[in-house]
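Then we have subunit A:
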Amino acid sequence: MIADMTLSRLLAADVGYLVLPVVLPLLGAFLMQPLARVSARGARILGPLLLVLSAGITAQLWLQLGDAPFSLAIGGFAAPLGILFYADRIALLFALAIPVFALLFWPEFGPGAGGRDQAARRDALMLLLVAAATGLALSGDLFNIYVFYELAAVASFGLVALTGTGRSQVATFRYLMISAFGSVFALLGIAILYMQTGTLNLAQIAQLAPETLPNPIGLAAFALMLIGFGVKAELFPVNTWVPEVYAGAPARVSALLAGLVSKLAVLVVVRLLVLIFPQPEAAELMLVLGVLGILTGELAAWRAKDFPRMLAFSSIGQLGMVFVAFSISGEIGLLAGLAVMLHHLIVKSALFGLAVRWSGSLEALSGAAGVSPLASALFVLFALSLIGVPPLPGFWAKILVLIGLAEGGTPLDMMALMALLLATAIEASYLFRVAIRLYEDTPTPVPPPARRDLGVAALLGALLLAVTVGLKPVADRLGEDAAQLGERALYIQTALPSHVARKD
Partner candidate 1 sequence: MRNLASLLFAGGLAFLLLAIASQLAFGTPSMRVGAEILAVAPDEVGAANLVTAVLLGYRGIDTLGELAILFAAATAAGVVLGRRHANARRDPPGGEVLRTGADLLFPLLLVVGLYVIAHGHLTPGGGFQGGVILAAAFFVIILAQPTRHLRHSLISWIEGLAGAAFILIGLWALVEDGDFLAPLLGQGAMGELLSAGTLPLLSLAIGLKVGAELAGIMAHIAEAEAPDA
Partner candidate 2 sequence: MITWVALVVVVLMLASAVAVLLLRSFVAAVAASSVVGLGLTVLFVLMRAPDVAMTEAAVGAGLSGVILALALRRLGLWHIEAAAEDRDRA
């Protein structure tokens, strides 16, 4: 009887299950190494299994509860006393995308190099990264976001160092130092914010922000946190780790860091901007740093001589564009930002997937089309979309940013607009250069991408083409997402229905 009740309760989706996509991967990570001592095979399938389970739970919650945002007070301690998870459409989209992408770019399904222990550690770190990323997407508490951000950082240090080469270890150390430097700034920002408002709950800070934060204090707190959370989002002054790390890490890990994890850091910054810092100076700061990122990134990518570093620098440029897009005020800014962000998520992940085997210099790639026509064709497709050639989705994303900037019309906006056009020209130049080289008529020693990476890239390419065909419904949904993301009042109302503790 009791067991029966428990079972039926377990099967019905309950808001409380929103913690599971975060907690289950953590549980798996903790148990990974002991399990590997008992059964290496069991440990190897545990990770992918938990990812499928997490994705399933998120999908079921989303299907049953619909598109309206909802919140969950963890431990039953009502916000703002406790910590809450906030799930709106964009948070759920990411909570779903994280396990899926982690599965697509899972480093190794086999034992891999380094033996049983190393394989178990690798899988445990992947699960920790997934848990942290999901937490970042869902959390509605400032310090909790910081904790998940640090978890994502530490887990990615371990994954980057996986190759075990000296240079990847130097790169990891530099990444760790820059990351920790940013964390100190983020902590200072959190301290200032807590002093000023007396709370860490994002919704409550948002409620208090109009009285307490539209002043230099608020701006300083935002700047500090922008630097702190900007490290993973490859924001301009704190992105010097990017090329070394992406060149030294296993390419599938680079795909996850550049594609997925950077977007979650961006999402955190956007939530801060929308909820807490609506003042124009904050957006202007982001715009300027974004423009600097675009210019430095694209120029460096143009000079790069090897494939992974070209992708890394181009990713800095693209994320600069994401920041520029989100700095545009109003719904069009959010829409443009989401479009650029999701487009880059798909394209850059796939390109890093191709780099698993194409890790060498660009020159070595000449004539690769002869060996692997599909991979070359996919590269051209992604390159065209990155540049923004119509009718591919990249074109529409870029056009949205340009329209938003033109509508803004301030001198800063115009400067950003010029930078964006210039960057497009540079982008076209270096991507075409590679494309032409791929189709050169020389026999080449470059191996074709592994079947798995090619399959993933083809899948993402197909997704890109599907969006091109069905642009209208996708654009409509994205518009609704952006509208929901921008509604401060809705967030506050959902997260803090009342201050009465929910104890039954």
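If you want to know what made the cut, all candidates are chains of the complex that A comes from, given by their letters.
Note that in this section a residue touches a chain if its C-beta (ideal position, glycine included) is under 8 Å from a C-beta of that chain, and two chains touch if they have at least 3 such contacts; residues count from 1.
Just so you know, these numbers come straight off a predicted model, no measurement behind them.
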Subunit A: touching candidate in this complex (1 or 2): 1
For the subunit A and candidate 1 complex, residues of the former touching the latter: 6, 9-10, 14, 16-17, 19, 22-23, 26-27, 29-35, 37, 73-77, 80-83, 114, 117-118, 121-122, 124-125, 128, 131-132, 135, 143-144, 147-148, 150-151, 154-155, 157-158, 161-162, 164, 169, 172, 188, 192, 195-201, 204, 216-217, 220, 501, 503
